[in-house]
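What follows is a structure written as structure tokens; I'll ask about it next.
Only one protein chain is missing; all other protein chains are in place.
The chains carry the letters A, B and C, assigned in the order they are written, with residues numbered from 1 in each.
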Amino acid sequence: MRHALSLRIGPFGFRIGSDWRAPIETLADLYADYPRPELPDYTVRLEALRPWRRWIRPAMAVSGDYMLPDAAPLPLAQALLAAEMGMNLQLALGARRFLLLHASAVERDGRALLMSGESGAGKSTLATLLAARGWRFMGDEFALIEPETGLAWPLPRLISLKNDGVSAAARVWPGARFGPLLHDTPKGTIRHLVPDATAIAAMDEPVQPAVLLFPRFGAAAAVRAVPPGEAFVRLTQASTNYVALGEAGFAALTALIRGVPAYAVDYPDGETAIAQVEALWPEP
Amino acid sequence: MMSDETPPRDGTPSSPDKGAATRRRVLALGAVSAGAVVSIRPALAQTAGSVLNCEIPVPDITRSGQYIDASGNVVAPGTKGAFPPPGRPFKGEDVKRALAGAQLPGTTPDSNRAYVAYIRRLQRGQGGFTCFASLQMPRG
Amino acid sequence: MAGAVTLARALRDPTALRLDTDWTGLITAARAEQLVGSLAWRLHGLPVPEPVAILLAEARDGAEAARRTALWEAEMARRALAPLGLPVVLLKGTAYVAAGLAAGQGRHIGDLDVLVPRDGLDAVEQALIAAGWEWVKPDPYDDAYYRRWMHELPPLIHRERDRMIDVHHTILPLTARRRPDPDALIAAARPLGNGLAVLSPSDMICHAAAHLFADGDLAGGLRNLWDIHCLVEEFGVDGLEARARHHGLGDPVRRACRHARALFGTAMPQGWGKDDALDRLIRRRLLARDGWGRPTRPVTRFAFYVRSHALRMPPAMLVRHLWIKARRRPASS
Partner (left out) sequence: MSEPLDAFTAVFHRPSGITHLLVSPAHEILAAMGEDALTVAALHARLAASFDLDAEPGALAARLDELVEAGLVEIL
């Protein structure tokens, strides 16, 4: 393709091709500190919807090795979001080496905190706030569980913050680098935050999960222990490839549930959530 | 007969020979209303770009420019009583609402009914069919 | 830049691949043509760079999961249809894996396709619905055309497993000019010993060739051709030409074998005709995939796309169908 870039995020290498130069330059700038893969695992393509749509009313079709048919095209200005969705889709539909959970992850004293929940539950914002308090950022969209070892592997991609999450992150993370402000995207207003150097440097260091959280933003502060049965069901619905992995998926998920205590946490604001996490975090 | 390789007897918490010689447990065969078996299904909606991010062109690209008549058939442009194609494909969530009775954006009640009839008739292999079929998910 | 051409070469002779092959382009093209599982088995055990070996192992793993899911879907259909005592013949990918054929190794498998006698169609439909299958489209009954002229029931999907089943009563749309003999297909079918059956080898090749060219737009053509290559390599061609003639599929079968020989070096008798103008166009279409996984040669692709609609509905039938629909007062849907 005319313009292309390869980059590695955690254990996955991506090759991104584009009919336009600008998207690749934006990605190259924001992912400058990320390593290059020896051989990309997946291909993502940002293609003009029609040959003439490269110039006239440019519209971008997102595709790759694995695609959802009839996907809606995106405007050129949202190339960063398109590349992110393209990479997510390759992992969600293609990955087999890890059990993928829709969860953010941070690490402290060699153990991981996983935060699972639908979009809007605040898992990205919480991960950012905890990273600003000294936890090592591992990922804000997918937690990767290695079936053989049960370890959680980092996937420190750009953190996509929505609406007021952007200002919250900017406040606690003054030195952070941000991507462009993207307006009226399918997910509202979005801005991408580049993870800090330690998170990128430690992207190849997996850790043992210690606590599993189901956060919910907006309700009065409350903490409830989640029994294994409920946690199991919630994680099967929060995993994009649990069923595809078959027996390995069952073994990985039951081992995770057996070994890691789970809590449902309602929090009205970031400060409360951080206090709740500190209280739940086991002494080293 | 139980199909092969189904759950072995070990590990079942209530296996009878647990030495409960005196007090026998009651097994409620009839009481279960919601059903005693739930199967885990692939959580497709959890994929990154949610399914509702798809779109349905009316009509599909091989017949763009054709008109749609009241019962959803693709007819020659200018056919009496038929509607010109909408300018842009419809978003998945708009179609889902239209299937539930709402009106597609930028349509009149009549053209809306014609376009929805066209979408209902989509066959596999036609542009937009997969998006339309996925709007019926989750099933049951 | 590797693409479909390199993919065909790699499948034909994997040992010829050099270590400096554009592996990324090869794997991307293989995934786009749904042949990555077959490629992974062809390269199994050969020296490849470590990261390539990891991707190929993952592809074999994925194909194994697809194989189990396909066999289970066939088993559940068997359980639903067993009481009817009708022959149920597996077709395409599910048949290859159920019969343990080379064509099934690493194969990507889509929906379950079964062939049943035409007079048993209604009983099959009711049994499947009773066992938890539903129509994919909410109101299939208004597609009278579909049921009348197509060679299959409208697609059904199981409400729990979200897997689709296509019930055929012959192997080509009734509107197609060619008329394979469904009774002969079922009579010659070979039982697997578990209540299901698969077509005879010659009928499998005839069906694969008919499916490859009857569909017209050749989507997934390279994979269908690889199936034909594997079937011919495993069963040979004796009796194939006579059987193809019986089904009126002599031309598509010879054409398919010519392309399999040209792309994959399939061993077969020389006298199966020379390439004609259509063959050159077909080969351009079959190989129209670049190393980024993009479909190339848009004009050739669009020509076959239009041809597929024409094939599916011969002009006379098309006019009559539209006339019936136009005359009927449109029901207030």
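Brief remarks on what is shown
Just so we're on the same page, a residue touches a chain if its C-beta (ideal position, glycine included) is under 8 Å from a C-beta of that chain, and two chains touch if they have at least 3 such contacts.
No experiment lies behind these values; they were computed from the predicted model shown.
Contacts of the undisplayed chain with the visible chains, over the whole complex, involve A, B, C. The residue touching the chain not shown here, chosen from A:22, A:201, A:233 or A:275, is A:233. Interface note: of C:46, C:131 or C:306, the residue touching the hidden chain in the full complex is C:131.
Residues of subunit B that touch the chain left out of view are 1-9, 11-16, 24-32, 35-40. Residues of subunit A that touch the chain left out of the display are 227-230, 232-233, 236, 242-243, 246-247, 250-251, 254, 257-258. In the full complex, the hidden chain is touched by subunit C at residues 65, 68-69, 71-72, 75-76, 79, 131-132, 160-161.
One rule holds in what follows: only the chains that are shown with their structure count from here on.
Per-chain CA centroids place subunit B at a distance of 25 Å from subunit C. Between the Cα centres of subunit A and subunit B there is a gap of 27 Å.
Annotation: 37 Å between the Cα-based centres of subunit A and subunit C.
Within subunit B, contacts with two or more other chains are made by residues 41-42.
Across the complex, subunit C is touched by residues 39, 41-42, 44, 62, 69-73, 113, 117, 120-124, 133, 136-137, 139-140 of subunit B.
On the side of subunit C, the complex with subunit A involves touching residues 23-24, 28, 31-32, 49, 51-52, 54-55, 58, 61-62, 65, 68, 292-294.
Put simply, subunit B touches subunit A in their complex at residues 40-43, 46-49, 51, 53-56, 89, 91-92, 127-128, 130-131.
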